[in-house]
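This report concerns only the one structure given below.
Just one protein chain is left out here, and the rest sit where they should.
For chain A:
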Amino acid sequence: MAEGDDDYYDCYDDDADEADFATTSEELNLDFGVNLKNIDADADPEAFSYTSLTHEEVKQIIRTAVEFVRNKLNLSTGVAKNLLIENRWNTEDTVQTFRQDEASKHVPSAFARLRNRTVSESMSECSVCYTTKTRDNMAENTCGHSFCASCWNSYLESQVAEGKGFGITCMDSKCDVNIGEDFVMEYLTDGPSLQKYERNIFRTCVESNPSLSHCPTNNCDNYFFSSQPDSKRVVCDKCQSSFCFVCGSEYHLPCCCRTIRQWWKKVMDDADTSSYISSHTKDCPNCESSIEKNGGCNHLICRQCKYEFCWVCLEDWKSHGAEYYVCNRFNAKKAADAVAAAAEVATVVIPLAVNKPNVRRLALNKYLFYLERWKNHEQSLRLEENLMNQIHDRVQKKVQNREGSLIDWQYLMDAGKLLLKCRRALQYTYPFAYYLEDGPSRMLFEHLQAELESTIENLSFTIEQGDKLDVAALQAQMRSAEFRRRALFRDAKEIKTTAAQAILQAAEPQKTICSFQTVRP
């Protein structure tokens, strides 16, 4: 390895096995052993900037926002917190909405303002336990409904036991005012219930705040803040798990959270049906009606058109001639044609086929086409993770045998990482494309996808060659892969899947951002 090449490889830390999926802005400049600056000046579309926070720091963010609203509107802390949760922690919206609601009498001021408890009659009957109590033993929520302290305690305890935190309403049957945190703290006396309540409400605070996210790993008490929340990859610095900032599930760009949820659900729901249909039925090669084989013999006669054909190769039965009952030849050309036909079915024929009787078969073919590729990349990804380990071992051995230092072999590690990164991206482009409407944007996306795919296959092949590999060729491939990955993501950002459009139509997504960015540590 030439000394002068060093500046190509010095951007990686030696111990970087996590967090190198360009997660923070500092890492944007990672260039996978190739200088990308002249490829394109734009930032990596997958890059995401976030900070990790402790439980205490999140509490501080919550406290600051609550204090702000509380002072501005003269409310109790509990009511202020409830309003913030409802307004997804946009403090300006919260103040504005509350003032508007108050002006239009949506919220009678009595419901939420800090009230001085009026001491009237000395004794009154609690309408839950039917016991007459002194005024001191009665407690009034912000809505003005009054019950005795011991009934409030039992009620709150039972509500918390059901898993509620935010959203416990007044005990009165016709009142739907949410009970504030301060009221619960005062009247819920059972220690464990109180702790559970605090956990529940804290979770709701984090979940309702779009700029906050928590690590989905069990028992990992780590939180993340981003001033530009997006469904991008977060790597937990405590437990190393990697997930989507918005939905907490596996990282899934270019699919949006909704698209990937729909896809996962579909894959799970359809697993049985589609595999049954694809393995037990075929289309008649003559009239294209779906046929389920009901006997062992491979000589089939279509009930619709009386066409006689072979179940195995789908050829006219007559063509079997001398090898009458033998059909074990693998015909490469035919296989290639079948693949091409499948691709065509998936991309072109579907829109034209709406009036044909086998629309369902075509829809299934389309689904299977995408599913197969999704699974294929998933499997490649697993195999390439092994490859990564092999590369690691190989490099270690070379270093031990004094065949260059770790830095000299860094390019191999970089190539492996880039391969994994692009492979994952490719895997998730299939559900994305599945939910795209036909048209020019889909064609462009699939073109970019195909380009990345072919580059990646070349790269994968080159890396697997081991010691014989051509370093210059590898670097050219890496450069091209990185370029194409970025192009693909930039394009995906511009177009919406049908699933994403559905939400846009249903309701404008709230892009509220916590206005307390300044308090982050």
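Note that in this section a residue touches a chain if its C-beta (ideal position, glycine included) is under 8 Å from a C-beta of that chain, and two chains touch if they have at least 3 such contacts; residues count from 1.
Following the convention adopted for this analysis, contacts and distances are computed from a predicted model.
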For the chain omitted from this view, which of "Dynactin subunit 4", "Ubiquinone biosynthesis protein", "Aldehyde dehydrogenase domain-containing protein" or "UBC core domain-containing protein" is its UniProt protein name?
-> "UBC core domain-containing protein"
Touching residue (missing chain; options A:151, A:310 or A:488) = A:151
Residue among A:57, A:140 or A:172 touching the omitted chain | A:172
Sole residue of A:131, A:273, A:405 or A:498 that reaches the chain not shown, by the stated touch rule = A:131
Determine and list the chain A residues touching the chain excluded from the picture.
-> 126-131, 147-148, 150-151, 153-155, 157-158, 171-173
